[in-house]
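Of the protein chains in this complex, one is absent; all others appear in place.
Right after this comes chain A.
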Amino acid sequence: MSATQSLQRTEIRGRGLGVNAGELLGRSSVFLPFVFVVVFFFIPMGWLVATSLSTHEIGSPPEFTGTLEHYARFWTDPFYLETALWTTIKLSVLSTVFALLIGYVLAYYIAELPPQRRGLITSMVVVSLAVNIVIRIFGLNVLLMNGGLVHSVFGLIGMPRIRIMYTELGVLIGLIQIAVPYVVLPLIGVIAAIDPALKEAAASVGANRYRTFWAVTFPLSLPGVVAGTLIAFTLNAAAFAIPALMGGGRVRMMGMMAYEQAAIQGNFPFAAAIGISLTILSLLITAIYLFVVSRTFRTLR
């Protein structure tokens, strides 16, 4: 009975408006995000691709000619390949791996806390994300600079006072520091949501804590691992502020290089080509990563 009623109602509405109102609403709920994505993502992206395929003439705006010269320049010049490309891959992958190691231990510890304290510490992680990246980098500077805390402690305990700031190591530490909260946050949720009975069941058939972790907890936390590492990796591959502020001009990553080309050299097409190359590179590494993970573990399928 209620089915016929609602049928009648739709009919009336349909006649009144010429279109079924529900259908319109349904369409617009897909339509609006679609417009948003087109306006704010595809159009700028398309513009960037077009720019990267334009010729560069000092003093005049880029002119679209479909040229591949900027890509050719980037992908053939050993200078760009060795400094920018390799540094970017190395630092973003390494920082993601370390952020995962540190972040997993942290998240595991936090997830095992009683709920109220877990909430408190989780919100501390969120707050650390809210602090502006430049401020966080200055904090790190104070710790890592020559004569800073780490330097002094190293000196006190008789270790060589290695230089950290303005080296690759410094940039790596900066990237890890920025990435850790992004790894921790999704992981806390995923690890805390694992039914404790699943671990107890493993113990009941004879698995000690170590065995239980690798057989149950870790595989079930993989969605969090993947989410966290993907965020960390894409952020760090495109890192700009950290290599700029902590690399002292010596550590060259692609994001920074694109900025230099655009803002200092005024070579927008080449900057765009570096940007697009970086995007494709990230997508490629992400795809390989996801493929390997899903081949190795079934949890994600």
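Here, a contact is a pair of C-beta atoms (placed from the backbone, for glycine too) under 8 Å apart; a residue touches a chain by one contact, two chains touch by 3 or more; residues count from 1.
To be clear about the criterion, contacts and distances are computed from a predicted model.
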One chain isn't displayed here; going by UniProt, is it "2-oxoisovalerate dehydrogenase subunit alpha", "Spermidine/putrescine import ATP-binding protein PotA", "Metal-dependent hydrolase" or "Ferredoxin-NADP reductase"? "Spermidine/putrescine import ATP-binding protein PotA"
For the chain left off this view, which of A:Ala215, A:Ala241 or A:Ile285 is in contact with it? A:Ala215
Which residue, A:Ala72, A:Val142, A:Ala201 or A:Ile288, contacts the hidden chain when the whole complex is considered? A:Ala201
What residue numbers in chain A mark contact with the hidden partner chain? 195, 197-198, 200-208, 211-212, 215-216, 219-220, 297-299
